[in-house]
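All protein chains but one are shown at their positions in the complex.
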Amino acid sequence: MQWDIVIGLEIHVQLATKTKIFSGSSTAYGAEPNTQANAVDLAMPGTLPVPNEQAFRYAVMFGLAVNAEIERRSVFERKNYFYPDLPKGYQTTQLERPIVGPGYVDIDLPNGETKRVRIHHAHLEEDAGKSLHEDFHGMTGVDLNRAGTPLIEVVTEPDMNNAEEAVAFAKKLHSIVTSLGICDGDMSQGSMRFDVNISLKPKGSDTLGTRTETKNLNSFRFMEQAIAHEVERQMDVLEDGGSIVQETRLYNGDRDESRSMRTKEEANDYRYFPCPDLLPVEIDDSFIEEARNSLPELPDARKARFMEQYGLNDYDAGLLSGDSKLATFFEEAASQGKDAKLVANWIQGDFSARLNAEEKSVADSPISGAQLGDLVVRIADNTISSAGAKKVFEALWSGENDSVDAIIDAKGLKQVSDTGALEAMVDEVLAGMPDQVAQYQNEEDPKKRKKMLGGFMGPLMKASKGQGNPKLFNEILVRKLGG
Amino acid sequence: MHNKSVAELSRELESGQVSSVELTQEFLDRIKREDSKYNSFITVTEEQALADARVADEQRAAGNATPWTGVPFAHKDIFCTNGVRTTCGSKMLENFVPPYDATVTANFRQAGAVCLGKTNMDEFAMGSSNENSFFGAVTNPWGLNEGNKRVPGGSSGGSAAAVAARLVPAATATDTGGSIRQPAALCGVTGLKPTYGRVSRYGMIAFASSLDQGGTIARSAEDNALMLNVMAGFDPKDSTSIDREVPDYTATLNEPLKGLKIGLPKEYFSDQLSPAMEQQVRNAVAEYEKLGATVKEVSLPNAKLAIAAYYVIAPAEASANLSRFDGVRYGYRCEDPKDLMDLYTRSRAEGFGAEVKRRILVGTYALSAGYFDAYYLKAQKVRRLIQQDFINAFKEVDVLMSPTTPSPAFIQGEKTSDPVTMYLEDVFTIAINLAGVPAMSVPAGFVDGLPVGLQIIGDYFSEARLLNAAHQFQQVTDWHQREPQ
C-alpha cells in the first residue's frame, strides 16, 4: 500500500533573556549545579512569580516574524504533574490564551518550490530543570539551574509530508529565531528542541491516522533520522495489519532506535487551570510597535535583497541568507569588491569545506569576511591565480599574516599580466616546439585543439616561473596559433 | 502591663517609662507561664526576641524609632521568618527553617517590632477550629472556667487566642475564608482582613492564592490600624499586590460616623443564627444608630452559594499550591523511599494531615478531566455573581454589618466528625474572600459568657473606613476590653 506521511512539529525555543521567566536568577549556561536556582525557582514555600518583560518582547517579535496575530490579553495556566525537575509540581504555561496566535512560515524545498507551513500558535512557558542519571548510589541528581528559563513553544499544523520538509522548516525556524536574536540557536546546549508528531494515512485519504510524538530531538540530523525511523516503524505496523498507539516515543540517535515512554502508573491528566498567582498580561499597540521597529532583517527579506543587490541566484541567496552570521560574513566580504558571485562561490567552496573539516561555525572562523573579500578582489583583478588564491587562503587561515596583499608579496604570488612580456614568452616557447605547433594547426576538431592547447601551458608557466596569468597566456596562444 | 494596647505600649516606650527588654521579658514570662493552657505558640523565640529588644532600645535612645520600635508581637506560623522555623502547622514543615523573610515579616523587622514567636494554626490554614494543627489543638481562653475546652476558631486560632490571653498585644494572621474574622470573633478580639492585594503574599505560605490575604489581630481597632500601617503596601515580588497609596490608617480613626449608611444583608440574619446571637448583633447596630448612622436592609442574593463555590475554588488552587511539598528540596521526606513514586506518595501521605489531604483530593478531582467545567468553571462564574452582589450593595450603603459566626465558640471535638459541619462555620465570612473586599470582626457582646463578633464589611480598599467605624464603636463599648477569666 502507498502511504501519505503527515508531520507536525512542536519546537521549544529557549529565549536569550538574561534572567528567568518568573525570577531574577541568571540563565547563563554552564554554571555549577543549583547555583542559579533561587527561592522562586526552587518553589520555596510562599514564593511568587513575577514575569520577565523581555520574554514577552521576544515572543511578540517572534509572532511578528511568522506573520502571526499577537494575543492582546494572554493568560498563564498551571499544567499539573509531578517530576523531580519540576519544583512547583506544575509548569506555568499558556493554553487557552497563548501570546502568539496563528501564523505561517514559507520554506524552500530542494526542487525549487516554496511551501507554506502554518503555525497553530506559540506560547510562553518555563523550562524544567535537569535530571542527571549518573550513578549517585542508585539515586538521580537534580540540577534546577535551567528551571524557569523562558521558552516559547511553537506548534505547527500537520503541514509537512516528509523528513526533508520537516528539516527545512526546522532550519528555517532556527534561522528566524537566531536572526531575531531571541535565541542563541545552540542546539547542542538544548537551546532548540524538537518534538515530532507523525502519522500515516493511505495515499489520498482525508482522514488522519493515529499519531505518535517523538520527543526532544536536538539536532537536524537526529530529527531526519527519527522521522525516517518512525515512518518505517509505523509502516511496518500498519502493513502487518496492526494499529498505531497514540503515545510519546523517545529516539536514541546514536543507536537509531526508539521506544515508548508510556508509564503504566496513569494516563496523564494535567488539570490545567489559570494560575492564580499571575494576572492576565495585556500587550498594547505601542509594545507591539516597539517590537516591530526593533525587528532586524529576516531571512526571507534578506534573501530577496541578496538576489537584488548582489545579483545572486535563488540557490546562493537562500543559502547565504539563512544563517544570520553567515549572511553578515558574506556581506562583509562582498562589500570589498564587485564580484559577489565569486564571493558566494568561495564561501560555499573552500571556506565552508574548511569550517566543516574543523567543526567550526562561522563565528569561530579565523578569517574575517573582509579578508575573504580582499582575497576575492585579488582573484577578480587577476593579481593572483586560483592556485595562488588557495595559498593565500591557507596563510590567512593559519594566521601567518592577516593582510592579503602582504601574503601575495611575501609569497611572490603576483601574476604577470604585462601582455608584451607574456607575448615574448609565448613566441619563445612556440619556437622551441615546432612539431606540436604543426600538429595543432593540422587538427580539425576544435575539442581536440582545445585539449592540445594545454600542452603549451606547462612550458609557459615554467617560463614565467608560475607567475604568468593563465587566462592571458591562453588568449595569446589562440591568437598566435591561428584560431 | 500585659493589658495595655500597642498604642499605649508604644507611648510608654517613647516616654521611657519602660524599656523594650523589660516589656519583652514580661510577655515572654507570661507565655512561659500561661501558654500550656492554650497551646497558642508553636515556636517561642526567646533569645532572638531579647536581642531584638536590646537593638530596639538602642534605636529608641538614638531617636530612630517608629511607633513599633520595641513593641512585642507574634507572627502566625504561615509567614516565613528568616532563620526561624516556619511550620504552617504541618508535619511537612516541622523542621523547615527558611533562609528568607516574607515581605510582611521584613516590614515588621524594618519597623523595629519585636517578634516573640510563631503562633499555632490549622495545618496550611485549612480549618475553622485549630484542631487541624500537627502541633496540637489550641484552646480558647474563653469558657475555660466552665471546665469545657472550647475551640478558638481557625485557622488563625493561635494568634487570636494569644492576643485574647494577653500573651502578646498583637499578632499577624491570614484569612482565606474567614481565618482572621472567625477566630477573632470566637476569642473576643478585633481582626481585619484587608482587600485582596493590599498586603503582600510573598513568603506567606499559600493555601488558595486568589483568596488568601494577610491581616491583623489585636484587641482594639486602633492597634489593627497600627499593624496595617506596617503591613499594607505594594510589593514588586507579588504580582497580585496592588500599587496603590497606603493611607495612615490611624489618621481617620476619630472621624464622626454621622451619616454612615449601614446595610444589613438579610441573608445573614437567617435561621442559621441563634436568637441570642442575633440580639447581640442588633444591639451593636443600635449603638451605631446612636452614633448617627442610618441602617437599611440589603440583599446578597447569591450569598447562599458562597460555601459551595469556595469549596471548589479553594481546594482546586490548594491542590496545585501544595504540590511543591514533594520531599525533594525541603520539608518532610519519608524513610527509605523505594522509588520515586514511593517518595512522593508516602512523603505526602505521612507529611500532610487528614483535612489537608481531603482538600487536595477534592481540588484534584474538581480540576480533573470531565469535571473541570461542572465544578471549577461553574464555581468561578458563581464567584462573579457573588462579587456583583457586593458591588451592588455598596452602591446603596457604605458598610455592611452582620454576625461574624452563626454561633459562639464550640467545644473541641464537637464538629470534627464531618468536614461539612465544620465548613458551615464560615457561612458569613466566605463570600467576602470570594469578592475580595475587606472586612473586620469586632467584639460585640456575649452569649452564655462567650464572645460574639460583629462583622463589618467594606467596599474595596475601604480599610480606613472600617477601622474608623470599629474604633468609634470601641469608644462607646468595652467588649474588646473584657478579659477571659
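We call the chains A and B, going by the order they appear; numbering starts again at 1 in every chain.
Going forward, a residue touches a chain if its C-beta (ideal position, glycine included) is under 8 Å from a C-beta of that chain, and two chains touch if they have at least 3 such contacts.
The criterion applied here is as follows: contacts and distances are computed from a predicted model.
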Would you mind picking the UniProt name of the chain not drawn here, from "3-hydroxyacyl-ACP dehydratase", "Aspartyl/glutamyl-tRNA(Asn/Gln) amidotransferase subunit C", "Carbohydrate ABC transporter permease" or "Heme exporter protein C"?
-> "Aspartyl/glutamyl-tRNA(Asn/Gln) amidotransferase subunit C"
Identified contact with the non-displayed chain, of B:V84, B:A221, B:V362 or B:A393 = B:V362
Kindly state which of the options B:R383, B:R465 or B:H480 is in contact with the chain not pictured.
-> B:R383
Filtering A:V281, A:L312, A:L326 or A:L460 for touch with the omitted chain leaves A:V281
Contact residue for the chain not shown (choose from B:S10, B:T139, B:S179 or B:T240) | B:T240
Per the touch rule stated above, chain A touches the missing chain via residues 17-19, 23-26, 32-39, 42, 44, 50-56, 80, 82, 84, 131-133, 136, 138-144, 250, 261, 265-266, 269, 271, 274, 276, 278-282
Of the residues in chain B, which ones touch the absent chain?
-> 95-99, 196-197, 210, 236, 239-240, 242-243, 302, 304-305, 307-309, 311-312, 319, 323, 326-331, 333, 337-346, 348-349, 352, 357-358, 360-362, 364-366, 368, 374-375, 377-385, 387, 418-420, 423, 434-437, 460
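One rule holds in what follows: only the chains that are shown with their structure count from here on.
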What does chain B use to touch chain A in their complex?
-> 79-80, 86, 88, 93, 96, 98-100, 102, 201-206, 208-210, 236-240, 316-317, 319-320, 323-326, 328-330, 340-341, 344, 364, 367-369, 372, 376
Which of the residues in chain A come into contact with chain B in the complex?
-> 39, 42-51, 78, 80, 82, 84, 87-90, 142, 265, 269, 271-273, 276-279
